[in-house]
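Got a structure for you, written out below as structure tokens; questions coming shortly.
Partial view: only certain chains, each at its native spot in the assembly.
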Amino acid sequence: MPELLFPLDSAKKFNEQQIIGHNRWHPDIPPAVTVKRGATFRAHCREWFDGAIHNDDSAGDILNAPLQNVHCLSGPFAVDGAEPGDLLIVDILDLGPIPQEDSGPLAGQGWGYTGIFAKLNGGGFLTDQFPDAYKAIWDFAGQTATSRHIPGVKYTGIVHPGLMGTAPSAPLLATWNSREGALIATDPNRVPPLALPPEPDGAILGSLTGDEFNRVAAEAARTAPPRENGGNQDIKNLTKGTRVFYPVFVPGANLSFGDLHFSQGDGEITFCGAIEMGGFIDLHVDVIKGGMQTYGVYENAIFVPGNTAPQYSEWIAFSGTSVTLDGEQKYLDSDLAYQRACLHAIDYLTKFGYSPEQAYLLLGSAPVEGRLSGVVDIPNSCATVYIPTAIFDFPVTPSASGPHRVDPGMGAPRASFAG
Amino acid sequence: MPELLFPLDSAKKFNEQQIIGHNRWHPDIPPAVTVKRGATFRAHCREWFDGAIHNDDSAGDILNAPLQNVHCLSGPFAVDGAEPGDLLIVDILDLGPIPQEDSGPLAGQGWGYTGIFAKLNGGGFLTDQFPDAYKAIWDFAGQTATSRHIPGVKYTGIVHPGLMGTAPSAPLLATWNSREGALIATDPNRVPPLALPPEPDGAILGSLTGDEFNRVAAEAARTAPPRENGGNQDIKNLTKGTRVFYPVFVPGANLSFGDLHFSQGDGEITFCGAIEMGGFIDLHVDVIKGGMQTYGVYENAIFVPGNTAPQYSEWIAFSGTSVTLDGEQKYLDSDLAYQRACLHAIDYLTKFGYSPEQAYLLLGSAPVEGRLSGVVDIPNSCATVYIPTAIFDFPVTPSASGPHRVDPGMGAPRASFAG
Amino acid sequence: MPELLFPLDSAKKFNEQQIIGHNRWHPDIPPAVTVKRGATFRAHCREWFDGAIHNDDSAGDILNAPLQNVHCLSGPFAVDGAEPGDLLIVDILDLGPIPQEDSGPLAGQGWGYTGIFAKLNGGGFLTDQFPDAYKAIWDFAGQTATSRHIPGVKYTGIVHPGLMGTAPSAPLLATWNSREGALIATDPNRVPPLALPPEPDGAILGSLTGDEFNRVAAEAARTAPPRENGGNQDIKNLTKGTRVFYPVFVPGANLSFGDLHFSQGDGEITFCGAIEMGGFIDLHVDVIKGGMQTYGVYENAIFVPGNTAPQYSEWIAFSGTSVTLDGEQKYLDSDLAYQRACLHAIDYLTKFGYSPEQAYLLLGSAPVEGRLSGVVDIPNSCATVYIPTAIFDFPVTPSASGPHRVDPGMGAPRASFAG
């Protein structure tokens, strides 16, 4: 095991640890740890809601999920000698649930969760069709996950960090706040919101205190969106063995990460859509001096995925185009096309006995492929979603004999705000 | 070889053949061929522009591509006993370039093409960055393609039909015309257009003649977009061995297909972006009676992809988010995110010596994966594009020694409308 | 299609064609065709028994298979400028059943066969357990095969040439005859024989006639075994896209090939164990001058397999060790270990309703992996055999509910010599 440089005690809250991480992006959050180029180290990661979601059969916790508190990030890790203009090499050597802890109240202790946020608190990709909150608990057995809330399915997780990135420079942060503020201003009362402005309430900023804390908390960017620094990209393919190249914007690069996922479908469509967990990650870091210019990588990560993602060879696939459920033709809208493809998949799975929300939770969490199949055939985009058939313990492709009926069991817990 | 039910003579134009296909969607185009349930048959397919694009080093043909003439479709094939409400099973048994013809003036005779349409005639995914026309010619050697216009790259094609679908019913056609007309009406003079209305000029309608031809030509839908019937989905994963399930809207189903691609990246981003070719396709058809209701498949295809697509195990991947090149923040726009990811890939490849248009043509035609990685992390979508590294004959991942420089050769031919 | 340089008329016997191939190895068989370095061409291949095996429900043809007539080889192809000491590059661009002929009496016309040779005429890997002759006929649909003699199974073939090689030099041929003769001499009356000596009866030697024919027929090596020149290696992984490097022993290299297989399991265990067919093959050839010395390849082929073999991700696997069925301990005998693994697989499949010979025929013909798992753990080798579970249309892994029972149908036709 590489040296553990960022430990977390599962019995304590994220802001009560020996080393305190952060949940906002800002260049002035001091490094929590400094490592040399070429270093290999381990860090613990807290699940993104810091224990607010429980291993039970109620979705009340998802309904009231404290969105201002996310994401619990481990870091920043400063890398000696990294300078703006460099590329930071990050090798994801290993990652997984909380080591040595197979049970307990914290996601990552042998279990994880997938949630559907209520439209009034977070929303999601299909929030118009699923305005209430739902939850599924997943039990881990080695690399596989099963859920008492979604019977008949079992799969090998595609484990990855949902969020990883370098610290923004001050000008870059200013750009973020400016452009996102402008978007919010176009419809400031929208539910769910268009974007999330800086929010001091709930901010955790490492070792900062006092006025500096207050200043930074007022300026710091929220961690929900991916941006130029990487961040919450939710790329399911950042599996073990992946090498990522991040642009460096501040001296030391100041790498942070978290939001570990035991598994996730492309898009993380329920928003809380992966199998969320805390755990550990082993990283190796190095630097390509001047790499941003050399390779033309000025923003967003580039990466070489690992080669041990779970292999599936048969898929049942669904397509969608950019026409709304109400029949309105949109112009080359791949998000809409992907929504329609996902809704088609949900419709299909309900014929096998699942509730729509069970199917939705499944699409968000299983190793599902989501492809931009056609993006130029005016006016319709075509998006496709692929579910591995082997995850079901019954035949799931169409046949002359009609669909097998699965017993949906207790179903996915539901909670809603009083109407 | 299955019985050839739809032959094409490479020496003749598409509308001078023994059996004449069509290039518009309409329920009243009579079946060209009728087959029984369970039938296996071969059909020839003409490349989508019916020979207008040449194997030469000029992009003038792409510049002036006759868009009103596309797509040359083989069919309709009526399937005995198929009724509205059924699902039509289509097994793609085999497909490939024009058999027994290894050279000649017609795409599919041992070669194919990828084009970038000019903004003033068609446009494409990155038309603002690439407003002119470009072309690359690909030579086939078995399953692999190489191009004199893009040196240093060679890949196994992911062969598939770009377009396949059943005939719309009259009400469905009316819905298409209505909703697309409404979209066009929002900006009728846009260049490129938002959508393409019915266009009698250039229409080919099988055996129809006279007044019936004129009526249908005035009503029939263009073939560019994918729609409820499948159509031009450009799903690269419809490879050999794939089983597709199409909804049936008219008696006999009236299946048509064409637009064969020797290879294509997800999105077919240059619009003329696959490696376009004519060729053959062997199909097996059957019917699931009442399948639309049984499986909840009322529109768009569902499918089980084949298992012999080319295997690659190492990829160089790029990510993008929904911020415009001008810095404007858009809300969860995966098309924009994918554009940015593709532009990042192009920027990167230019560091290795390619021209931007060579890189763009490569992304459109190689077996490239395009994923909707994050679609909920407000306000930024995250899209990712993955290029197999093995297609390059030089190392293409970042290293301390910097990028290898490829000799770009003659480059991709270019043509533009006089300014 | 590349230029067809070696045509075969399906209505004529192999030795009545326009160009006559051969069925023995000898340096003095004249080239049938001469091509330049860099040439791409097509050749037809006759199934190995030249039509002696029929598409029917009797195994009498297998029982009496004319072993002295095999293998019908296309060639020799001389490559201009190839000299002894060079490596001949052979790219397998494409191959498949007889083009344009979907039905007929010749294997490759839409169908193929797998046989179990009788112990008294050929034998096979498990000939002690299966002393009689059996046959299974396979019907092709695109890339997939099914058999009326083995219900419940369907698979994507792993298409390859069973036999390909360069001509031996005179000294090399003398070496073969010497060493194989010495082996035969140790037990000259063994049934089945230890090896096959030169056999003028049935010899086909291209354009040779008269005394020269007689001389060569008396000296020429049989084609059954693989040898230094490649030959009948039966490597299932020589799929489309494979590049093979053969040592060159005579001027022109004199490449020959045939014995096309629609599919085969590792080992081709029933001897006539692949799905045998005639068909076509498209090749590209080139030369690495002095390559034998440069790369240390003095014998046997080296190769880079293609990347479109059928993909399966779930397997049911069986192991065996080098102990005989009678309980005798053998020393590190991987052939015995593989026999035992195959017998275990057969025992297992019979619990699902198959007859032992159906299971045996399946193992020989499906895309089955056979691995030398342990070869050093004295005294037991460990060999393993892996069957893809997706080829069965029922669940084939063990479960608490016990094995599904398949209806074995008519079974595999059987024939035996009168006792």
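As written, the chains take the letters A, B and C, and residue 1 is the first residue of each chain.
Note that in this section a residue touches a chain if its C-beta (ideal position, glycine included) is under 8 Å from a C-beta of that chain, and two chains touch if they have at least 3 such contacts.
What you see is a predicted model, and the numbers here were worked out from it, not measured in a lab.
Participant: Please give the number of copies in the complete assembly; 3 of them are in place here.
Facilitator: Full complex, one repeated sequence, 4 copies overall.
Throughout what follows, only the chains that are shown with their structure count from here on.
Participant: Which chain's C-alpha centroid is most distant from that of subunit B?
Facilitator: Of all chains, C has its centre farthest from that of subunit B.
Participant: Go ahead and note the Å separation of the Cα centroids belonging to subunit A and subunit C.
Facilitator: The separation of the two C-alpha centroids amounts to 51 Å.
Participant: Mind checking the centre-to-centre distance between subunit B and subunit C? Centres are C-alpha means, answer in whole Å.
Facilitator: The mean C-alpha positions of subunit B and subunit C differ by 39 Å.
Participant: I'd like to verify one number: the distance from the centre of subunit A to the centre of subunit B, where each centre is the average of its C-alpha atoms, in whole angstrom.
Facilitator: Measuring from centre to centre gives 32 Å for this pair.
Participant: Check each residue of subunit C and list the ones that touch at least two other chains.
Facilitator: 311-312
Participant: Help me check something: in the complex, which residues belonging to subunit A touch subunit B?
Facilitator: Against subunit B, subunit A makes touches at 87, 89, 123-125, 175, 179-180, 182-183, 192-196, 224-228, 230, 232-237, 243, 245, 266-271, 273, 288, 291, 294-297, 299-305, 307, 313-321, 323, 327-335, 338, 340-341, 344, 347-348, 350-351, 369-384, 386, 389, 397-400, 402-403.
Participant: For a test of understanding, state which residues of subunit A touch subunit C in their complex under the given definition.
Facilitator: Contacts found on subunit A: 311-314, 390.
Participant: Hey, which residues of subunit C end up touching subunit B in the complex?
Facilitator: 1-3, 40, 91-94, 99-102, 110, 141-144, 156, 240-241, 282, 284, 306-312
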